[in-house]
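In this view, the complex is presented without one of its protein chains, the others remaining in place.
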Amino acid sequence: MTGILFILFAGLAIGCATSMVVQRNPLYSAISLIGVFISLACLYVMLAAPFIAAVQVIVYAGAIMVLVVFVIMLLNVEEEERRPLRLRFLIPVAVILAAIFFAETAFIIYFVQASPVTLSRNVSDVGLTSSIGGGLFTTYLLPFEITSILLLMAIVGAMTLARSGGLLSSRAAVVPGDQVFSKELLDRREPGDLSAVTTHTTKEAAQLLGVDKGTK
Amino acid sequence: MEDLKQIGLISLGIFVAFFVVMTMVAYTVLAERRVLGFIQGRLGPNRVGPGGFLQPLADLIKFIFKEDIVPDKSTRFVYFLAPLIATVAAIMTIVVYPFGPEVQIPFINKSVQLVIARFDVGLLYVLGVTSVGVYGIALAGWSSNNKYSLMGGLRSSAQMISYELALGLALIGVILQSGTLDLYSIVEQQAGHLGITGWNLIWAQPLGFFIYLTAAIAETNRVPFDLPEAETELVAGFHTEYSAMKFALFFLAEYVNMFTVSMLATTLFLGGWAGPFVHQVPWLGVFYFFGKVILFLFFYIWLRGTLPRFRFDQLMSFGWKYLVPFAIFNIVLTATLQWSGALDYVAAFLKTSTGWWG
Partner (left out) sequence: MIPQLSWYLALSAVLFTIGVVGVMIKRNVIAMFMCIELMLNAVNLTFVAFSSFFHDISGQLFVFIVMTVAAAEAAVGLGIIIAIFRNRESLDVDDASTLKL
């Protein structure tokens, strides 16, 4: 029974992963990846790790992929074009190497099957939320705290990167090669004066500002 | 053989629960139209059967026979997938709710707990599945190839993921007090005297309850948070281009979501199947459960008839700047009271489940 379930979920995971790599439209790749995550969550439940399965669905399939799907929709990502296949002579080499790899894996699995390590059913308390919570707050307290700082860094970093005015605030003005000033200092004109201010060189900007460096 | 019997029992439970939930959802649609009518000073639909009793059947027949229009340039696979994701994610959550205590089924003479699947991360399962339900809306907005749909879909999904955060944080207070994520155990702990005094709403989590209720109404895209799908605002939001059966699936998904959220609220805050005389007559628990759920649904409909809707930026700033800090404050308060032992006094008095008349 569990063998059939394993083959089902593993087949689903491999199928969705292959589909993700093969698809040219990135939205279909994202949907296939969600399929991989959900089948992996089902495998985690079979491995007696229900908390990790639920967290996988909430974090990966429910948050990270939503972010990726939003980015794909907002940037209106196009399909990849087909490219002509170069280096055609490598295809037989790849087939031979894959066959060797497959034979190796079958060999290993066959010989391990002779001395199986079975998963004892319903005995362990390993996957329960209480044991994860216990471990997280006693032995692994330091990684937990550092992870929370990491998340804070991620929030600040994402907000800074996504700002539309660049990394400087809107009240700063840059004199190229010299300094960063506040805009009121640099742009001394009457309010209501709508003519454009252009400076093409550092020297001009420095003169406008009044910070001439002597005979330079 | 034992495995097959188990599977058979669970399948039977799923069929019964699905049938009951679908029927109740269909009559919720009718009830909404009638109650809205009464609030607005008119009668709702009352022609089709006695008092409009057969109206859901008429609606179903209409939806089946309507022409199914597919927009020309839409992404076809995603267009067909989106209502499926929304509906499946909405319905999948009903397997963890405890509909009643341990009852004796009359013909088989076996005593069974009225919950389809009881595992110890039930609450996280519900949160996970509702997170996946956001995809239905985002993909529907995108695949319709219509800028109003896209705007509606993106706004709606942004609203849903923002309020999911407040929802999860509001539930942490309940988890802290009950010490378990299993919904059946949380209900069992709320029995108290006469089945009423132990409810989490009254003494344990009043602030948590109101945060949860607000976040849940925003999560299901109902008034006052329904700007992304209101008819007067963005044509019809993300389901503009859907007709006939696919629109019916979205409609169904919204009402099942409402139902799910009401069931979660009764389980966590209102005591689920707990009520007077439940230990003597276990089947009463089912009536209490559905009675409380109907109370919440009536509250939803009442809100729809009464409140105006929020603008989208007001909605987002409310979710992030007010609801999340309140929820965090609630967690800190609950944790402090729990740790200092102040809650144990109250618990000893209010929450013993062998009190008068159980």
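For this structure, a couple of remarks:
Each chain gets a letter, A and B, in the order it is written, and its residues are counted from 1.
The working rule: a residue touches a chain if its C-beta (ideal position, glycine included) is under 8 Å from a C-beta of that chain, and two chains touch if they have at least 3 such contacts.
Just so we're clear, the structure is a prediction, and the values are computed from it rather than from any experiment.
The shown chains contacted by the absent chain are A, with contact judged over the whole complex.
The chain not shown here touches subunit A at positions 2-4, 6, 10, 13-14, 17-18, 20-21, 26, 29-30, 33, 36-37, 40, 43-44, 46-49, 51-52, 55-56, 59-60, 63-64, 67-68, 71-72, 74-75, 77, 80, 105, 108-109, 112-113, 116-119, 124, 126-127, 131-132, 135-136, 140, 143-144, 147, 150-151, 153-155, 157-158, 160-162.
One rule holds in what follows: only the chains that are shown with their structure count from here on.
Within the complex, the subunit A residues that touch subunit B are 1, 25, 27-28, 31, 34, 38, 50-51, 53-55, 57-58, 61-63, 65-66, 69-70, 73-74, 128-129. Put simply, subunit B touches subunit A in their complex at residues 3, 75, 77-78, 81, 119-121, 124-125, 127-129, 131-132, 134-135, 138-139, 142, 150, 154, 157, 161, 181.
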